[in-house]
Every structure is written in structure tokens, then in C-alpha cells.
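A single protein chain has been omitted; all remaining protein chains appear in their positions.
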Amino acid sequence: MFSAVLLSLILGLSILSLSHKNLFVGIIALSAVSLLSALLFYYLNAPDVAITEAAVGAGLSTIAYLWVFRAVKTLEQNTHADN
Amino acid sequence: MSLENISFLIIVLPLFGAALVLISRVIKIKIIRKLVYYLAVFSALVLPIIPIYITALSVYSGNTFTGTIGGWSFLRGITYSFDGLAIIIIILGYLLSIPAWIYSRAIKLEYDIFDTIYFIQLAFLSAFAITTDIFNLFVCLEVLGITSYVLVVFADKPHAWLASLSYLLISATAMLLYLIGMYFLYNLTGTLALSEIASRITSIHGNYQISIMISATAIIAAIALRVAVVPVYGWLPDAHAMAPHPVSAVLSGILIKTPLFILLRFVIILPFSEFIGNAFAYAGAITACIGVILALGQHDAKRLLAYHSVSQIGYVVCAWGLALSAGLQTLSGKLFFTASFLHALFHGMFKGLLFLAVGTVLDVSDSRDVFKIRNSLVILKQKGISPYIVLLAFLAGAFSITAFPPWNGYISKNLITNAIKSGPLYWLLFASSIGTVASFIKLSQIFWNTHDNEQSTIIDKNDTCSKQNIYISIALVSGTLFCLLSGIGGNWFYKTVYGFVNSLMHDVSYLAIPESIYSRLTLLKTLIIVISGCILFVLLQCKPVKLLLEAIGMRKRSFSGLFFAFFIAFIVFFAYLWMNRILV
Partner (left out) sequence: MNELLIYLIFLTGLFAVVFIKNIIKKIFGLGIMNSAVVLLFIVRGAEIGESAPILENTVYNVVDPIPQALMLTAIVISVCITALALGLAYNLYLTYRTFDIDELRDKIES
């Protein structure tokens, strides 16, 4: 039951991350998807996968996304300043 | 050191080389840095030849060895097998990688990073060849994929970025489907080692067979995408045309064929492998035709070559499928498989050579359009590159691909077509050969001289150019020699490959090349193909035909189209397997 609830939450968050206009919200929702799956892995007796998913899936890839997001934002601001 | 440890050096040495290249980057003293760098190159490209030779000798005498890494049981450990299949693929990889690497010194790249990725790819090519468990196949495929996305990007132009990104997206999705296929298989059999799956899969009956079919379809479709069979070839022309020339040579020569031959390890364990073989045979023949038709409508010279890669891989896939449908234990199955591998090997040689030769021309002229590049010999001379070596290399490649004796393509293509003998497959391949001749007459126009606009003869020779010229010449001459020698010594190649294929079936016997290859009938067939090719070329000069072909060849491609083709292939293949189950 607990896993079904978590899975529905993951489904909802992934739809949110894809449908929301703001990329930043999408990135955070994706990170939440990873964290929730990590929680589920822990619950399902897979602590090693949980640690990896939290560190790599939620941590590292979110950093990569945010880096691109910030770089794009600065680019946009620069072009606006030029105009 | 035991023989097994020596064999593992084939994989370890290139990885060691890749690490050394990275280490050499941080060394401050110039001489030591150069020394470490050369040591790295030596250990990645030259040293592995010794363990390959030793292992090959052992395998050739019927002594294949299999085992698990770390001494675990077959159920849990990582299993490997140095057998005939693994050895021929490793030899294919090294034979083509070395000239391509030499050529890569002639173009502007970040050499250290390029070499690191290149060596990692080489190491994983060997690892991919020996692994016999289904998860490590996935890992090796992913690593080969990631390295090739990166190598394509070394061209450093927006078109290459987009090509690489599309390739990445579709191939990563396909690999996830592969994982799902693996999940079903693991669910049913409880193991990942192919040999164990083979023994358990026979006891599965009833509705569970559907699960096996789904998982087989997912795994085969994911690998077929890498091989670029119809209808999932859409990513190839972009990626191969936009990559740097040596990378194009490696991608076309090695990386689209290895997944096909390794797929054999998976397919032969399935209870319905002969149906899969049949499907692949027809898909291959259709691929051969479609590839040529699309190539005829191209303007971009490298894209034209990329479509020819699609077409030639069709020959390989066709013979591979027929080998599977005949069964590898039968004589005709072995003959088909040998022919298929020989064509893969020879295609790797001549297509690599063509990519390098045409790429050299494209680099010096400011256009990529077959109809605009003219007087290449003059331009090449101005840029300080020996024009006749490039011309010779191009001609060697063109004669090989159009199956002209005594070049190597003649041997392998005729081995395939002579073994098929008749039927729709034969005529599809026949038509494709005619198209190939016409297409290469068209491509050879880039060397024609037009006298109306004489180029200004400013000679800007300098030191870097002559060095560049040496690398290009070495790569092109060695490729030309390969094509010629393997054409003349076809018998030796045939015997060796047949010996390795035979050792897969734990049998040690050798067979000379069939004499029908040099018979009058085969030569007559070649003559007919060449003449019809010339006629076709003349016909193609008519306005309506040309426009039609260009409309087909240059049609707008969309990204989602790649996916739709993939899903259609998936569904059709599954339906095909399912129908066969009902009929049997």
C-alpha cells in the first residue's frame, strides 16, 4: 500500500515536471521524483540503491540541470541587456 | 602467466593507455609528457596485438576458453568466453582502428581527450566481444554508445551536436527497452548468464512464451537500432556524415557491425531463432535496396557514403539472417556466416578508406556538394597533400564497394550472392549492386577536371601541411593495401574466418574458398552489373528521375519519425514472432 502511494506520487510529480512551463519547477520536481524513489528503495530493502539514487540521481543530475538552467538564465539576461 | 590472463590484456591494455593519456596531461616537463603520451599510445594500439595473436592461435586450434570472473558460480558471476566469434570481432576492431587513428593525427582535434575516448571505446569493443551475460552486454553497449556520441561531437559544428543528441536520445530509449526485456527474461529464468538461460528457456511453455517473445523483441529491437537495419536506420546518416572523418570510418567500419554479430550469442539460445533469421534476411535485403535508393538522391558527399553504409550493412544482415535460419551447425549456415563476416570486415576496410579519402577532399574544398566539388586533384596539390594517393585510395574503395575484381568487395559480395543463388533476396541484392555502381560513378565526379575556371595557383605549403600529408598518406596507403591484399588473398581470409566460425561449434576443420567465386559465370555477372550501373547512371541524368530521387533522398526528416519507425519495427517484429507461434 505504502509503495502504491509513493508510486502515484512519483507519477504525479513526473507529469508535473514535464507539463510545468517553468523549467526550474520541473528540475525540482524531477529531483523530488528521485528522492521519493530513494525512499521507496529503502522501504523495499534496497538500501544501497537508495543511497546511490539519492546521491547520484537526486544530487548529481540536479546539479547538472541547475548549472544549465543558470547558464541559460545568464545568457538570456545578457541578450536582454544588449537589446 | 596463464593463457587466460594474457587474453584479458586485450581489454586491460587500451584502458591503461586511456588512463596514461589523461595522466600525461598534468605532467609539466615536456619531454616526460611526450614520453608518457607515446607510451600510452603504444600500449593501447600496438601492444594488444601480442595477446590477440596468442589468443587467436589458441582459439584457432580449437582451444576456446570460457569462465567466470572472480571464480563465482555461473549463476551469479560475470561470465566470459574467448571463442571464435570474440576473436574475429576483436581482430576486426584493431585492424580498422589503427589506420583511422593514424589519420586522426592529420586533423585538428584535442588529441588527449580524443585518444582517451578512442582507447576506451577500443577496450569496450573487446569486452563486448567476450562477454556472455546479458547484463554486461547492456553495459558494454551503453559504453560503446556513449563513446560514439562523444566522438561524433569532436567535429565541433552544430550539425554534429544535433546529430549526436538525436542519436543519444533514441539509443538511450532503446537501451531502456532492452533493460525491460532483460527484466522479463530474468523473471522467467532467474539468471543472467546466456548459457544458463539457454538451458532453462526450453522448459518454458504456454503463455510464458509470450513473455519470452516480448523480451526477445525488446532486446533484438534495441540492438537492431545500433545496426541500423530498415526501418530503424534514420539516425545513422546524420551521425556518420557529421562526425570527423576517422570517426566516421570507425563508426561505419566497426561499431554498426559488432552489435549484429554479438546478437548471435543471444538469438541462438531462443527456441524460435530460425524465424528471427528469416526476418533479418528480408530486412537486410530491403535495407540494401533502400540504402542505395536514398544514396542516389544525396548531394552531400559524406551523407552519400553514410547511406552506402546502410546499404552494405544490409548485405551483412541478409547473410547473417540466412545463416541463422539455416542453423549454425549446418554447413550452409557456416558458409553464410563466414560470408557475412567477411563482408563486414571488407566493408569496414573499404568504407573506412572511402570516408578518409572523400573526407580529405571535402576538407580542402569549401563545399560538401557532389555536384559542386570539381578539380579536387588541383586543389589537393595546392594544399600540399599528395593528390594521387587520395585518388588511388578513392578508386580502391570505389572498386571494392562495386565488387570489381580483384578488390576485396568482389570476394565477399559474390560469396553472399552465390550462396543465395536465386529468389527475391538475390534480386534485391542484385538491384542494390547496380545502384551502387551508378552512385559511385556520380561520386567520382569530384575528381573530374573542369577547365573553364582555372583556380589561382597560390601555393601555401608550410611545415604543418607536410606533416599532415604524411599521416594522411600512411592511413590511405595502408587502407588501399588492405583492400588489394585481402582481395588477392581472399582464400586465406576465407579459410581463417571459416576456421574461427567452425570453432564456435567445437569443430576444427577448414575449408578453401568455393571455386565458383572465380568462375566465368560470376565474372559475367559482375560485368552485367557494371554495365547496367553505367546505364543507370546515364538514365539518372534525366530531369524527372533525378528530381524524384532527390525528393526521396532529401525529404524532411523529423525527430519523432525516428521513434515511430522504431515502434513500428517493434510491433511488426513482435506480431511476426507471434504469428509464427500460432502457425507452428
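In this document, chain identifiers A and B correspond to the written order of the chains, with residue numbering beginning at 1 in each.
In this section, a residue touches a chain if its C-beta (ideal position, glycine included) is under 8 Å from a C-beta of that chain, and two chains touch if they have at least 3 such contacts.
In this text the structure is predicted, and so the values were computed from the model without any measurement.
Colleague: Touch partners of the unshown chain, restricted to the chains that are shown, please.
Modeller: A, B
Colleague: Tell me which of B:L9, B:L47, B:L192 or B:L328 is the one touching the absent chain.
Modeller: B:L192
Colleague: Using the document's definition of touch, tell me which of B:H159, B:K372 or B:K467 contacts the absent chain.
Modeller: B:H159
Colleague: Have a look at B:L176, B:I528 or B:C542 and name the one touching the chain we're not showing.
Modeller: Answering carefully, the residue with contact to the hidden chain is B:L176.
Colleague: Quickly run down the residues of chain A that touch the omitted chain.
Modeller: 3-4, 7-8, 10-11, 14-15, 17-18, 23, 26, 30, 33-34, 37, 40-41, 44-49, 52-53, 56-57, 60-61, 64-65, 67-68, 71-72, 75, 79
Colleague: In terms of residues, what is the contact footprint of the unshown chain on chain B?
Modeller: Touching the chain left out of view, chain B contributes residues 76, 135, 139, 142, 146, 149-150, 153, 158-159, 161-162, 164-166, 168-169, 172-173, 176, 179-180, 183, 186-187, 192, 557-560, 563.
To be clear about the criterion, only the chains that are shown with their structure count from here on.
Colleague: Nearest whole angstrom, what separates the Cα centre of chain A from the Cα centre of chain B?
Modeller: 38
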